[in-house]
Structures are given as C-alpha cells and as structure tokens.
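The complex is shown incomplete by one protein chain, all other protein chains being positioned as in the whole.
First chain written, first letter: the chains are A, B and C, and each begins at residue 1.
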Amino acid sequence: MSNLSATIEPTGHAAPASEDAMDTVTRTGSETLSMNKAINAALADVLAENPRALVLGEDVGQLGGVFRITDGLQKRFGAERVFDTPLAESGILGMSVGLAMAGYHPIPEVQFDGFTYPAINQIVTQMARMNFRTRGALPMPITLRIPSFGGIQSPELHSESLEYIFAHVAGLKVVSPSSPHQAYHLMRHAATRPDPVVFMEPKSRYWQKDTVDFDDPGTLEGSVVVRPGRHLTLVAWGGMVARCLQVAELAAEDGIDVEVLDLRWLKPIDAAGLAASVSKTRRAVVVHEAPRSAGLGAEVAQTITEACFGTLKAPVERVTGFDVPFPSGSLEAEYLPNIDRILYGIQRVLEYQRG
Amino acid sequence: MSNLSATIEPTGHAAPASEDAMDTVTRTGSETLSMNKAINAALADVLAENPRALVLGEDVGQLGGVFRITDGLQKRFGAERVFDTPLAESGILGMSVGLAMAGYHPIPEVQFDGFTYPAINQIVTQMARMNFRTRGALPMPITLRIPSFGGIQSPELHSESLEYIFAHVAGLKVVSPSSPHQAYHLMRHAATRPDPVVFMEPKSRYWQKDTVDFDDPGTLEGSVVVRPGRHLTLVAWGGMVARCLQVAELAAEDGIDVEVLDLRWLKPIDAAGLAASVSKTRRAVVVHEAPRSAGLGAEVAQTITEACFGTLKAPVERVTGFDVPFPSGSLEAEYLPNIDRILYGIQRVLEYQRG
Amino acid sequence: MTEAPRLEPHSTALPADELVELYRLMTKVRHLDTSAIAWQRQGILPGYAPMQGQEAAQVGSVRAMDTGRDFVFPTYREMGAALAAGVDMPEFMATHKATWNGGLYDATKYRFTPIQTVIAGSALHAVGWGHGQRLDAIREGRPETDLPTALIFLGDGASSQGDIHEAMNFAGIFKTPVVFFVQNNGWAISVPTEQQVAGGSVAARGAGYGIPAIKLDGNDVEAVVRGTRAAVEHARSGKGPAIVEAMTYRRGPHSTSDDPGRYRTLEDERRDAGADPIESLRDRLLADGTLDADAVTAIQAEAADFEEATRLAVQAQGPRPGAEMFEYVYQEQTEALKQQATQWREESEHV
Partner (left out) sequence: MTEAPRLEPHSTALPADELVELYRLMTKVRHLDTSAIAWQRQGILPGYAPMQGQEAAQVGSVRAMDTGRDFVFPTYREMGAALAAGVDMPEFMATHKATWNGGLYDATKYRFTPIQTVIAGSALHAVGWGHGQRLDAIREGRPETDLPTALIFLGDGASSQGDIHEAMNFAGIFKTPVVFFVQNNGWAISVPTEQQVAGGSVAARGAGYGIPAIKLDGNDVEAVVRGTRAAVEHARSGKGPAIVEAMTYRRGPHSTSDDPGRYRTLEDERRDAGADPIESLRDRLLADGTLDADAVTAIQAEAADFEEATRLAVQAQGPRPGAEMFEYVYQEQTEALKQQATQWREESEHV
C-alpha cells in the first residue's frame, strides 16, 4: 500500500512552476508495481522535487513514450518541463548538454538502445567530458534513459546492449536496474546526481510486477547479491538477472547452490562486491546479452580474476550473446543466453580440471 | 632497395581508368620507409591494382591528408578516385556504404580518431551489418583508415583509442600495424578483403623508419611475436609495441627475458597466439593506451586466462591509460603507460604470491 | 551562389492504361496493408507498420523510376513501394514476421535495399550509390547524362536527422543522381510536422542546397508520378539531386503497437487526411469511363487473391536456421566465429 503525500497526487494541472523551492515527496509503505510504473513514479517524484528537472525526447510528451514510462508527466508538470523534441538523437543529447549548462537537470530519453548511436558523439565527446574540460565549472547533471537490451522480439536495432561503450567512457556512470524496487530507487538516486548517469532500462522487465518498498531503498551504490549461495557466483545485470535466478532454482534441484549477483552499476564496477562473493564461492560465471568479444563480461571476469586468482577453482566462464548482430525475433532465443547455455557454463566451471 | 615496376611509377597523370582489368603491382626487394610512406605506397598499389578502389575523406586529395598518407594519390589516380568530401564523418561513412553497394571498394579516412564518433552510427548500424542484413547480397568491402592513439601531444580528441568500440561490433574486423613493414602488407591485405576492416594507424609511429620487405609479407592473420622471451609475455598493439620492446631491453638487463607479442588484429583476437605464448611464459602483462575499465585489455587478459588458467603463475596484469579523458599534451606522459609503469606491472606479476 | 532551378511536374499526362495499372497496384497494396494489420491481430505477424493513405505516394514514386537500373532505398514503411518495385511480398514480410531483419528478399535482384529501421540511415547510402553511377560512367567513358538514379524515401520526422542534411549537402556538392522523396504524412509517431520541421516544409530546404524541389499532393497518384518523373529526369541527366515532398497522411497508427488516440482525435484524422488516394482515383476512372463497376470488382478480386496467396506464404514461412546467424556476419568467416557456431550447435541443438 502506498501513501502519497498530497503534493504529488496527479492533478491534471501543471505544477506551480515559478519557484525553485523544492516540493517534498514522501512515498511511504510499499506497493506492487511493474518496472515501467516504478520508473514513471520515480520520474514524477524527481520532477516534483526539483523544478529544474526536465524530461525530453521523442514522443515523451503527450504519448508518454512508446513504453509509457513518461505517461502523464506532461499533463502534470506542463509542456515546458516534459517535452517532445524533433527526431534527432544527437540533437536531444546536445540540447541536454546545453540545458545542463543553463542549470537544468535534463532527463533525456533515447527511444530505443540502437538509436543511441547517432548521439554517441555528443555523449562521449561532450556530455562525458564537459566537467573535465571545464575543470568542474560546467558539470553535467544529465540522466540519460535508454530502454535497453533484448528479450521482447523487437525489430532490428531495438535490442542492443550498449554498455560496451558506456562502461569504458571516462566521465560517465552507468546503471541498470533489474526490478521495480531497484528501478524506482536507482532512478531517484541517478536523477539527483551532479554527474551524467546512463540509465539502462531492461525492456524485457518493464511489465514484471514486484514490490517496491518506498521506506527502505537499500544500498544504492555497487552490486547486490539477490540470491545467496555457496558453490558458484552468477553475475548478471538488467534482464539477465531474472534468468539467472531461474537458473539458480534449477541448479538447486541438482544440489548446486548458486549465488546470483546483480551487478547494477556497470560503471564503476563494484570490484569489492565481486571479490567478496567469489572469494566465498570460488567459482563464477558472468552472463550478458551482448556479444562476447570485448563485452563487459571480460571486464567482470578479469576484475574477479585479479581479486581472487589465488582461490579461484576455475577460470571465470562467460555465457553471452554470440559475436553476431542481434538477430530477428524468431532467432532471439538462439542468440540470447538461455537457461541451458547458462547451465552448461555452470557445469564447465564446476567440472574444470587444471590442465 | 626497391624496384618498382613501370606501371606504378608516379606519372603525374591519372591512371587509365576505363577498364576493370587489374594492373599488376610488383614491388620487390626491400626498402627503408617510414610508416606513413609505407601506407602511402600500399594505397598506391591497391589503387593501381583495383580500378574500383577509391580514397575519400577530408583533405585527402590535393593536401594529401593532414598526415600526408594520401600524398600524391590524387595527382596520380585522378580526382574521381581520390577525393575530398565535405566536412562530415557520418557522410563519409554513409557514402562509403553506398559506394560499396555500387561495387566499389572505398578506403575512407577519418581525419583523427576522436572524429570517428559522429560516424559511429553509420559504422555500427550500417557498414558492420549490411552483409548480415542482406544475407550476403550487399557485402561491404570498406577499409576505414583512422590515424589513432596518442603519443604526439595532440589537441583534445586527437589521441583516442577506439578499439573498445570496434572490437566488440560483430561484422567488423580491426587491425593495427606497429611497423612500416606491417603497415604496408596489412594495408594491402585489408584493402582487398570483402569485409569491412578498420585500420587503426598509430600516429606516434608514422615517422619511424624501418625496413619493408616487399618479397615476404610474413603471416597476415593473427598476432606476431616480435621478440621471443621465456619469463613473461607483454601483449600490446599500435604504438605501445615499440614501448614494450624498450621495456623488454631494460628488463633483460635485470635478467628478465620478456616476450613481446604484437596483437595486430584486435578483432578477431588471436586466442591461439596468445595461448601459445603464455602457455610458454606462464605470465602476461597487457599494455594499452585506452582507459582500463572495459578496455580491450580485459578481453585479452580473459582470453589468456581461459586458455592458460591451469598454468598461469599470476593473474594477467593490465598496464593501461587511466579511467580519465585523454588529457592535454603536457599531461600525456602521466596518462600513457610509460616504461616505469610497465616495469612495475612486470614486477607485480613476477612477485605474485597466491594469497 | 547557385540559384536552385524550380522543378515543374513532368508535362505529359498519364495515359488511361497507366492509371489503371496504378489503380490495380494501389488496390493490391491497400488490401495487403489492411490484411497485415489483421495478421498481426491474429498472431501471424508479431508487428507491422501500416501505410494506409500513402499508396499513391509509394506506388507513384516507384512508377517514375526505371526499376531495371535505378535503385530504391526504403525505410520501414514502404510496403507499397516494394510491391510496385516487384519485391516478393512474403520475402518482404519476413521482416515483420521477425524471420529476418531487413527482409528475405535479394536486395540486388529487386534493386531495393533492405528494410531500414534507422531513421535517415539509408539516405547517404543512396548518395554513395548514386556517386558510384557517376564514377561508372566516367570509368566507362559514357557521358554523365543518362545516369541510373537512386530514390530515397524519407519521412517528415526523418528530415530532422543530421544524416539527411549531410546527404543533401553531399548530393549537392557531388551532383549525385538521387531523388529525395519525402512522404510528409503529418506525423512522426505522436509528433506532428509543425513540431518537427522548422519552416514547415522539407521541400523548402532544397533552395539552401541549390537543389530543385517540388511539393505536391501525395494523395494524387498522377501528381506523384509526374512530379517524381521531373525530379528523376533532372537527376538522371547529370544535373544533380532533386527533392520531392509528397503531402499525404498516415491514416493508420504508427505501428500495430501504437495508440493514436493518445495524440490525435478521429476528428483530426477526418479533417487532415485529405482525399483517399485510391477512392479518388477509382472515382476518376469511373467518371471518365476508363473503368466500369465490373472492372473495379475484378481488380478488387484480384487483390483479394493476391492477399490470400501472400498470407499462405507468410504463414508457411518457418524460422531461419540458427546457423545463419553465424553464416552472414562476414563474407570471410573468422575461426573464432566458427568455434562459436560449433558451441551453439552443441549447446542449443544438442548436436
């Protein structure tokens, strides 16, 4: 059950927009929400609290976004604060950089992962570097939302995993929630940071409902162990966390006690969290949707190996997408790490013999 | 001493352009060349052999490129085959995709690494995928030249290492030469392939002279051991290979026999070559200019670990750029892996004790 | 500064038999488009991007091309153009069936590039391809006055992308034989053209590049054919690119997962859609006696048969073998990828 303070009840009118004083948002208790609703609630709260927070992008206004993540926000906060842009991603990101320079906190949306590419120049050479270039004079409090990853049989370039770029770029921070609870709290956290955060929303989890506890966000930094276990650590993020939890259930039937670690922050990576888990389990498999070569799994595996080399029982295994373009919907299940392939990966680690 | 067959002697006139028959290019013997001259020679030979090869980019025509890599080519092959474009990298790459569709083999230049970002959309979503999307009907024989990496105290965004993107993208192949000999032969190889190859030229080596043996290209695929050694493998590419060779000389004075492996192909990575070297030395350090997090060093390290886990004496060490934007020239030496830092890395590996 | 020449519609009116042929094609297109929406509801297709209202624009523009040597660069909404270009429809629908991204058809055979999901992604390809036609002529010593020409489809929304600007500028500089064919259908998903196109008209951008442009009624197939013919004539003759802006209306939802009720009313649609391109052509052909009611019925029956045959083929279309994921990445496959294919077979097909 959720208790919303009167100030954030949807009114159908634009919120008073003329003062910088912050509304206090108090959601208490807990509520069962889908992830898309949870992000929507977080955005509403962020907009209510910070009159300089803005939402912009293609179709985010009246339509509420193609995934309805911004549903109702324009109606409530006005077309000045929640607005559609022309169809140009470089424009959206470049404009966000300028709005940040003017003291705003833009929350741009790129409609689908694959359409971030036209904006990469503004993201990498401008948004990520402006604080550095200006020696802190022009910080970039920008929260870039990207519906990400596959799993819903989308058309071409609607299922990409872009962490391979973001996680490497100095000046960015990158986070991906795996549950409605995480999504709500990580969005509120990200959207109040003074640095640019790329917020990668796992599309395949948008409609999954779960409890959001408004009173206890839990830790907001680093990774979280979402299932403790003794024999092996499965590391995943975004939509793959749920799949790894399924795998852990199945493995348990065979007496294999799998720990599932939700990495959450893809930049910076929680090296301590990884080390803590794997120094206990002494075996790890990292799972991601992106192609294997030079994917973030390599960084995760190497981070683990650096910390746990002396105690690791087997090399860290990677179960990932193949080194092919993300295929059409009918081949998606062949491409994405599925339960079988993850179980094979676990088996390889468990059966590993030093050669 | 080089013997050029008459057909490729610069004449100042456009080559006969009306037939598809190939000129045979025969350079024999060997010659001392700087890398920029070696690439220039390779491009000339490619243009002479294949009337459908084209060179395009900003200032590649009359100026011969800001690094003179295309010097003289317009004069010799005509302004139809070697031409300046307007100042737009997405345009250059998008146009190259279309030229490839029309049966040409474009060799576009992006003037500096950092200005590849505006073209990333065309590179990743179009050039790399067109063969896949069309089930092989529209292959993309495009050789994308990018003066890359740091080391010459350039202005901002003129010193970037972009392999973190290219090495992950299915459909691309990526190579970086470390010597004039490699540069000549790898360019001739790359520019005759039916698939897109990103050719990353280490700017800091452009003016270094060395022998190019025209008769014996050596192997063109995979990595090469440029200095054999017994105690430890240093893995590098581009400008860092020369630095690692220096380090190996210094280490030898302390009785440490370092093998230096020039990775060359950054996609696909030569897993077998890495395994062969490290299964012998049982210790490895990977060196690159790019920031450490999610850099290609992670893939190299993990590839080694997967192959050699049982025999490795220490976790693979990474000596890399820091997780900061490539800084101004006066700080470049602080940022790039220098001899000291690589020696420290070697030391850590040699002194490693299982915890 | 070059003054952009004005582009006038081609002077020759269309003969009656050509109009009938266009009516036949547009009727087929409408049938198939309406059916594809139904197929999505029936679970035959996971999704579809309807093009109702744009039949005249798509069929008419392709009609103006020489499909034997020109090349068409579509977006994701060009079913009508594909059909007019002769593309195999089940192979085209393969994209919407999620069988193969881009479609299963051979792009070189139909001279019709694969379906493009990246807005504005193909415009520069057309410019490069067109430049290749110029280079071919030069290499072969032909005069550059009868060039194969590229037809670039783009929407009002796409006009906002940087790539469209770069394509227009490159085409202007290189005098490339391309026609930018803008279907201004009033909307980019939920965003109306007024909030998209500063200045209000994509055709009006032409002058700034020295590119002649024509704005025409995209619901009138004869206007589309004649306008596009003029543009093609200009481009083909070596004078450089041309722009056609066909004013039309996206009568359906953006895609089968869109809900237009959120951003426009039925009243808006009735007011803004203009004449139905097919009904108005039919009425004209009936009025001037070119067709009678029986002929119209026959044409519609033919379209229904075609729709039925297409549906059967689409339904019969099975998924592609997973091995193709590995096969088409490169012309020269890598060892690393071969190994992944092997692992995939072992783990997924248990071979």
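Throughout what follows, contacts are C-beta pairs under 8 Å (C-beta built on N, C-alpha and C of every residue); 3 or more make two chains touch, one makes a residue touch a chain.
Quick caveat, the model's predicted, so the values are computed rather than measured.
In terms of the touch definition stated at the top, the absent chain reaches A, B, C within the entire complex. Residue A:Arg133 is the one among A:Arg133, A:Arg227, A:Lys280 or A:Arg348 that touches the chain not shown. Among B:Glu31, B:Asp45 or B:Glu58, only B:Glu58 touches the chain left out of the display. One chain of the complex is left out; on chain B, the residues touching it are 58-59, 61-64, 66, 84, 86-88, 90-91, 114-115, 117-118, 153, 155-158, 292-293, 322-325, 327-331, 334-335, 338, 340-341, 344. Contact between chain C and the unshown chain involves residues 1-2, 4, 160-166, 168-173, 195-201, 204-211. Counting the whole complex, the residues of chain A in touch with the unshown chain are 17-20, 51, 54, 80-81, 85-86, 88, 90-91, 93-104, 106, 118, 121-122, 125-126, 130-139, 170-171, 173, 193-195, 268-269, 271.
What we mean here is this: only the chains that are shown with their structure count from here on.
Each chain's centre was taken as the mean of its CA atoms, and the one lying most distant from chain B is C. Mean C-alpha positions place chain B and chain C at a centre distance of 39 Å. The mean-CA centres of chain A and chain C are about 36 angstrom from one another, to the nearest whole unit.
Look at where the CA atoms of chain A average out and do the same for chain B: the two points lie 33 Å apart. Among the residues of chain B, those in touch with two or more other chains are 90, 118, 121, 125, 132-133, 170-171, 268-269. Among all residues of chain C, those that touch two or more other chains are 100-102, 118, 162-163, 324, 329, 336-337.
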